[in-house]
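The complex appears here without one of its protein chains, the remainder shown in place.
In order of appearance the chains are A and B, and numbering begins at 1 in each one.
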Amino acid sequence: MDTRYLIIVFNGLTQGALFFILGSGLTLAFGLMRVVNMSHGAFYLLGGYMGLSILRHTGSWTLALLGAGVLIAFLGLVLERGMLDRIRAGGDLSQTLLTIAISMIIADQALAIWGGHPVSIRAPAAISQPVSLFGFTYPGFRYVLMLAAALIALGLWFLLYRTRFGIAVRASVDDRETVSALGVRIGTIYSLMFMLSAFLSGIAGVLGGSYLQLSPGEDITILTYSLVVVIVGGLGSLMGALVSALILGQILSFSLAFAPEMSMFLVFAPMALMLAIRPQGLFGRRL
Amino acid sequence: MNAPAPRSPGAPGRWPGRILAAVVVLALAALPVYGDPYTLTTFIRAIYFGFVALSVALLLGQGGMISLAQTVFFGMAGYVIGLLGVERGFAFPIPEIAGLALVLLTAFLFALVLMRTHGLVFLMLTLALGQICWSFARQNTSLLHGWAGIRGIHPPAIPGLDLARHADFYWFSLALFGLALLAVWRLIESPFGLAINGIRENARRMSALGYPVFWQRVILFMIAAMLAGVGGILAAWSTGIVTPSTLHLNRMIWILLIVILGGARHFWGPVLGTVIAVWLDVAISQMTPRYITVIGVIFVLVILIAPNGILGVWSTWSARRKAARAQAETPQVQAPSQSFPTTSTSPSHQGHTRRKP
Partner (left out) sequence: MNYGKAGKAILSLAVAGILGMPGAGAAQGDTITIGMLSAFTGPFASFGQLQKEGAILALEQHDFKAAGKTIKMIYADDQLDNELAVTKAKQLVEQDKVDIITGLVSGDEGLSVGAYMKGKQIPVVPMYSASEDMTMREWYPFIVRPTWTGAQPMDVFGYWLAKEKGYKKIYMIGEDYSYPYNQAGGFKRGFMRGGGDEVKTVWHPVPTSDYSSLIASIPLDQGYDAVLYNGAGSDAVAFVKQYVEFGMHKKLPLLGQSNTFERPDLDAMPSDIAGSYSAHLTADDMDTPHWNAFRDAFQKRWGYAPTAASEFAYGSMLLILRAIEARKGDVDDKEALVKAMHEVDMSDEPRGPIKLDQFNAAIENVYIREVAAGKDGAMYNKGIFTVKGVSQFGPYDSKLYMSQPADGRDSPPDSRARMPETILKVDKDYAFVPFGQ
């Protein structure tokens, strides 16, 4: 096969990996809490910037990665407990609007703190070497990203299907009242899930900032891509996020190679189509 | 949202309200006399954004739907004027009529798909449609010139008015907006408006009663789009330029939030919200470079504390006062003349404030 096409496919896989990490948290939070966190992109951006600062101060990329995740998870907790909880009675639309306002604030503060210049995070040389596999040279970090996504997918599957927490989450999605009546603390589950979602977007920020770069405005781009992934895959479905992330990654990669002017249209169109024809997405539940 | 409640005949205090209203109208009309050019510009800006706010509020307050696509119609009208008027030399009113026609057609096509959904899915779909249109405007260079957009748009010469004159443009916009408000009020009071209200409360019941729910919602969407389109025409005339950022999500979110700020369920809500927001925008941006943070914080507070907006808070307060006064005056407990909005906070879930005949 012409290596050119192979490279484009692999680029799609790389993109898909990042999209999955972003989409998985968003979709799980929705499935459980019926809130679409429109600050997801801002979390990504802030996580990336925080990772950058950690890297600058400690010199450790691993610390930057995990630190960013933890800090954003904490931010998610504050947001969820402090605000979303208060307006939960008002319905999902209020929460969606609130997260929009929060994202504006986060993005502006990030601009104030880290400035407007684009920055990129230097991944450790050990995992950034060009790798020769399948007949072409490819940046090693991209393989690392794919591996990370695969591990996260496995980890989330394990969490959802093999742990008590996961059972509680899935049961709460099905029937909130009964689960609560059985003595499970729904509030805690909500918070933990939201924190997990935030953690994932935080580390996605560091990963994305390492192989691409971070700059103001990136939050909106990332949010819209995440929404496409989640809607096409189905709100609440992990499998859906995986499949649609892979598909979307390929669409983006091929359109950027052959019809860059159409790339945005080709990314949004499946979302519009899906919502019109099958609003629950590929694998989602009837909304 | 609801029409301003008429008072029952014989109730005290009719004339002070009317005099005040007359003074306001007079003050606004006389603005070009005592205000400086920048004030006029700010009010004109408030007016054309007010059209879009009205459009959003109609869908939200009356129809219970949050649409993130209204700026599409706002920008579309401007682009058509640019393409036909500036680039191909068609004179008023051809580009303007063509613009509104395209807006109506697009709204119709969108609505055919949109009105099969509701709630969060509706919101996402309008987001997707809005983004598709925006990215088309951004990336299409052969027709729409991409990032650069179209510039050199001038207000036309209408018989009797020279719209290039600042004051004339202001009066024209003000009059147009007044007409729009009047039209919206009649709409809300009409059988159609009542039906839409009913659909918002319980679409299934309305359908069972024989109302053509789907088509009524489509028509509502088209009317709202038309309002946004008219605003877009004024905006294009006023700034002389239309670019993809006219359709951008940021602009749309700002407008949605100012509608909520004013009070989505109240007739004057979008107007109030727009005036305050445009003024805030100018004032804050001159005070600090972090005005996006300030605006974001204000909106967080609104959503948390006063999700019915400023007029929502006002009407709750005034209804309580009235109830307290009524209780003090008569021994029996009387029902208040206005029902309280419920404490539920989502605009689409709050109680219906019904006016009494």
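Methods note: contacts are C-beta pairs under 8 Å (C-beta built on N, C-alpha and C of every residue); 3 or more make two chains touch, one makes a residue touch a chain.
Keep in mind that what you see is a predicted model, and the values were worked out from it rather than measured.
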{"item": "Chain not shown: contacting residue from A:S24, A:S172, A:S191 or A:S215", "value": "A:S215"}
{"item": "Of B:A107, B:A180 or B:L311, the one touching the omitted chain in the full complex", "value": "B:L311"}
{"item": "Missing-chain contacts mapped onto subunit A", "value": "4, 7-8, 11, 14-15, 108, 111, 115-120, 130, 137-139, 212-213, 215-218, 221, 252-254, 256-258, 260-261, 263-264"}
{"item": "Contact footprint on subunit B, counting only the chain that is left out", "value": "4-7, 13, 16-17, 20-21, 23-24, 27-28, 31, 34-39, 41-43, 45, 135, 138-139, 141-142, 146-149, 151-152, 239-243, 245-246, 266-268, 271-272, 275-276, 279, 282, 285, 289, 292, 310-311, 314-315, 318"}
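Methods note: only the chains that are shown with their structure count from here on.
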{"item": "Subunit A-subunit B separation of Cα centroids, rounded to whole Å", "value": "34"}
{"item": "Subunit A partner contacts - residues on subunit B that touch it in the complex", "value": "66, 113, 116-117, 119-121, 123-125, 127-129, 131-132, 135-136, 138-141, 249-250, 253, 256-257, 260, 289-290, 292-293, 295-297, 299-300, 303-304, 307, 344-349"}
{"item": "Parts of subunit A lying in touch with subunit B, wherever the complex brings them together", "value": "34, 36, 83, 86-87, 89-94, 96-98, 100-102, 104-105, 107-109, 112, 220, 224, 227-228, 231, 261-265, 268-269, 271-272, 275-276, 279, 287"}
